[in-house]
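With one protein chain removed, the remaining protein chains of the complex are shown where they sit.
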Amino acid sequence: MAVQTEALGHGHGYGHEAMTQEEYVEQRDLRFLGFLLFLFTDSIFFTAYIFAALYLRSAAPVWPPVGVERPDVNLGAVNAIILFGSGITAHYAMHRLKESRFIGYVWFTIVTIILGSLFLGGQAYEYAHIHATWSGSTFGAAFFTLTGLHGFHVLVGVVYLIVTLLQSVAGKYTPERHFGLTAATLYWHFVDVIWVVLFFLFYIY
Amino acid sequence: MSTDTIEILRRADKPIHPAPESFIKKYIFSVDHKVVGIQYFIVSGLMILLSGLFAEAIRVQLTGPHNTFLTPQQFDEAFTFHGTLMVWFGAIPLVTGAFGNFVMPLQIGARDVAFPWLNMFSFWTFPPAVLILLSSLAFGAPNAGWTEYPPVSLQAGVGIVFWTTAVFTVGIGATLTALNFLTTVIKMRAPGMTFTRMPLFVWASAVTAVLSLVATTALASALGSLFLSHVFNVPFYDPTRGGTVVLFQHMFWFYSHPAVYILIIPVFGIVSEIIPTFARKPIFGYKLIAYSTVSIALLSFMVWAHHMFTSGLGPWVTMPFMILSMLIAVPTGIKIFSWTATLFGSNLRLTTAMLFVLGFLSTFTIGGITGVMLASVPVDWHEHATYFLVAHIHYVLFGGTLMGVLGGIYYWWPKVTGRLMSEKLGKWHFWLTFIFFNATFLPMHFVGLLGMPRRVAYYDPAFHGLNLFISISAFLLAGAFLLLFANAFWSLKKGPAAGPNPWGARTLEWMISSPPPHYNFKEIPEVYATPYGYGEPLPYSAPYDQVSTTPTY
Partner (left out) sequence: MDTAYIADTIGAIGAIVVGFFAIRFLRKEWKLKGADIGVTKVMLTLLVIGCVEALLVGLRIVGQTPLSTH
């Protein structure tokens, strides 16, 4: 005997406004796990190129190759600190929202966006002044591919933060429901942390 | 974050999404995992057909030692497209996108995957990728084989740019599917279904998803570097500027060895479902099968350099890779012996699905043994890039993956369509496939051992007789597939109604009507044990414990 199957009523699983808080928490947990898996797979993407950079380094007699120079480490450190600092402000913004201090959240997010943009500007300055080209050497190949990929991630992060800011001004996020913000903050931390590795790889090691 | 499993989505009044109303929402941009699975099945099936046509073109060329059916250039393009289409556009979407999507959520007692919309998006990366790949035929098609090693791949026309873009795009879909499946298996299992109560196909799908998350992204970076090398002249692989081509082989095989397991682990899952159903016995060594799947997945990330034994790596690299590669035979052997032990002393019902699984067991074991041979460095030096290698991969991927998938098609067809297939036609299909498969690929071992290189349009006339035999068998092997299409059309038009559980199986997908309603389970069942306890009452809460498990067919 088969189980009788008859049509169910039209209950919508999605649609933020209609959800109870329990439903929201459940959806949020699902998405959080999915988002973590996304960050994991994204980190593999970077890892593969970091491996490639180390491999090319081991194949070169001197590193960086003759005639190629590393980017300026002193300015690089300042730029890195700008990005790391933006991670702290993003974290503050998140906490302000959780504590229902909306104005604080807005200001800290704006500062984060500015710091992120400053970092991108610093990268552009570095690209313009480095004595290496993408196609000229393996150092350049690794440097521009990895920092370019990271820069793209920062750009996406800045846009992501701007979008969440506009959404929250429109009233989408509340102290109880703000998964989009959690994801954006987490993504921003991720971008920061990748730079910890890349900074070591290209400026110090 | 608090809850470990979902509660609300399981409530009887909360299907995960409402019933689709328009044609487009129902069949084209559907978020229903069952429809997405069928969509994957159709497109990847077409890709396998296309890939088979390329293979037949290769065999036509090789009917004579100096045939002029294809130019050497066209021959290179033919084997490149055969491999590319079969691996990324045929077999992987078939075993994950099609079987995983349709069967896995049903087996865990869920109403859909965790992110239905993302699932639809994953599928819709697939057709554009196919179009991009095929359009490369018009712009200097890639011709360095499915592995596309530089520098050869960078010397062809702009086709390689299309090729990398296409495989990258289909990879995005595969990664998102993996992410989706893993979240689904972790969060959406029916209450009471602990990890060690999951059906073995679910185990296989979850492990494959993990492999996919790591490996497909690594492949994306390899493809990206090839793309940059061609478009922006970046010197990753140019020795004159300090690059090295061996780097590509590392990046490529770090993906592509696990990809072999992305291809075969879901099939292990399919086989583990079919065998106990037709043996009418609990599967032998449930936990051994599950954990050996996990250990195969772990080992698969440590063996990639066995594809590079002839690339000039030192013995301190090749020796560990040789030992680790041979080690994979242990967990694989555990599975083979567990399945054989399940068959031992059983009252076996030889349906078409079961016959294909028996075919799988024998041919895959042969492929596994030649795999151990090739994992040995001195043997590989001798056999690398000969037809012995071609024979090995086809025993594993055709005799393994495709044979198991055919078994899966015959097994789940009644669940998907609600109609039975003809067992008579199916048995003809099996025997013709099994005989001509071996007739095609067994002699390749011999010509390979005699030294015939692969990927060359011409060959020594001394190999003519065997090659002609192989080609004729290959044509007949392709012909056998017509029986499958005939059977499918007959079943869709005139097949008798299947009923919910024609095979008397015990996993959850057989506890509901065929085809399942769009919400799958009106009430989510509770699960009390593994599904393989043949001879015991069903381990599900009412009303799902009322389903008959007596085979009706």
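Think of it as A and B in the order they're written, each chain with its own count starting at 1.
The rule is simple: contacts are C-beta pairs under 8 Å (C-beta built on N, C-alpha and C of every residue); 3 or more make two chains touch, one makes a residue touch a chain.
What you see is a predicted model, and the numbers here were worked out from it, not measured in a lab.
Between the chain not shown and the residues A:A80, A:A93, A:L161 or A:A184, the one that touches is A:A80. Where chain A meets the omitted chain, the residues involved are 32-33, 36, 57-58, 61-64, 69-70, 72-78, 80-82, 84-85, 87-88, 91, 182, 186, 189-190, 192-193, 195-196, 199-200, 203-204.
Keep this in mind: only the chains that are shown with their structure count from here on.
Taken in their complex, chain B has these residues touching chain A: 1-3, 6-9, 12-19, 114-115, 118, 175, 178-180, 182-183, 186-187, 213-214, 216-218, 220-222, 224-225, 228, 232-236, 241-244, 247, 250-251, 254, 499-501, 511-513, 516-517, 519, 522, 543-544, 546-548. Of all residues in chain A, only 1-14, 20, 22-23, 25-26, 28-34, 37-38, 40-42, 44-45, 47-49, 51-52, 55-56, 59-60, 65, 134-138, 141, 144-145 touch chain B in the complex they form.
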